[in-house]
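In this view, the complex is presented without one of its protein chains, the others remaining in place.
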Amino acid sequence: MDINQRLREMGIELPIPMAPVGNYAPVVVAGDLVFVSGAGPVRADGSLVTGKVGDGGLGLEAAREAARLCGLQILAVLRAELGDLDQVGRVVKLFGMVNCLPGFNRTPAVIDGCSELLVKVFDDAGRGARSAVGMAELPFDIAVEIEAVVQVSKH
Amino acid sequence: MDINQRLREMGIELPIPMAPVGNYAPVVVAGDLVFVSGAGPVRADGSLVTGKVGDGGLGLEAAREAARLCGLQILAVLRAELGDLDQVGRVVKLFGMVNCLPGFNRTPAVIDGCSELLVKVFDDAGRGARSAVGMAELPFDIAVEIEAVVQVSKH
Partner (left out) sequence: MDINQRLREMGIELPIPMAPVGNYAPVVVAGDLVFVSGAGPVRADGSLVTGKVGDGGLGLEAAREAARLCGLQILAVLRAELGDLDQVGRVVKLFGMVNCLPGFNRTPAVIDGCSELLVKVFDDAGRGARSAVGMAELPFDIAVEIEAVVQVSKH
């Protein structure tokens, strides 16, 4: 599969990878595993989707879109690191974190916004193991943050 | 060691693995590491142990039992994926998440309910690295969720 062509067909232009907001690396490669730092929901204009999710806050659809934006960031940092998304053999694992208002626990439905993107892009290889949980706080009050482990393909 | 025989001696019948509640895989194998999605506390009748843990909510013993049920789910999904639990070389890591009421921080004692099961089943190879922490929310208000990384054995 040619991922660049697929992204074009999906009308997706990857964002600029957000610079780390501390003393860490966006991505570290260890053997054939690639560890991606927690990615936030960066809009095309560079702004962040902030706010807690649940009654009186961000709604489910807005939160799902935030998760999709996290997925685009993950793809963007992977492309910047690996040079080409065709190097991604499969998504191994996501750790999806939702900035929850008390009582909001539909966290899997939120993180599906990222998972569905990755499955569209990589087919079954985009469906990793996953947890999708509710956090007390996330950096800068972002609505969603998602960490990933991917495996590079064996050429 | 024959894990199936040991489970029979312990009187343990593994539950049916719970189907993923979103667009993810229960387990992904990457090299000799196996990444298990966050597992919830599924009772033998298929119902989930829900509710927050702490004063006015679920007590410590009920939470420990919930963690043990998460451990049974982890074993069940591993058996479904690997075909046989004798393929498990060792437990590498658990990430144990407790759905905490404010002020409840005996999270290691809760997650021990899972760890003790795994050590009984796999002996010292069942004792992985671990964190045991308190979450703001968990999916469907489950009381405990536990993620695992295991290493397959070298035959």
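Just so it is clear, A and B label the chains in written order, and each chain counts residues from 1 on its own.
The working rule: a residue touches a chain if its C-beta (ideal position, glycine included) is under 8 Å from a C-beta of that chain, and two chains touch if they have at least 3 such contacts.
These figures come from a predicted structure and were not determined experimentally.
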{"item": "Full-complex contact with the absent chain, from A:13, A:61, A:84 or A:137", "value": "A:137"}
{"item": "Chain A residues that touch the omitted chain in the full complex", "value": "20-28, 30-31, 33, 35-38, 95, 97, 135-141, 145, 147"}
{"item": "Interface residues of chain B (partner: the chain not displayed)", "value": "31-33, 90-95, 98, 100, 102-109, 111-112, 115-116, 119, 127-136, 149, 151"}
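Going forward, only the chains that are shown with their structure count from here on.
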{"item": "Mean-CA-position distance for chain B and chain A (Å)", "value": "25"}
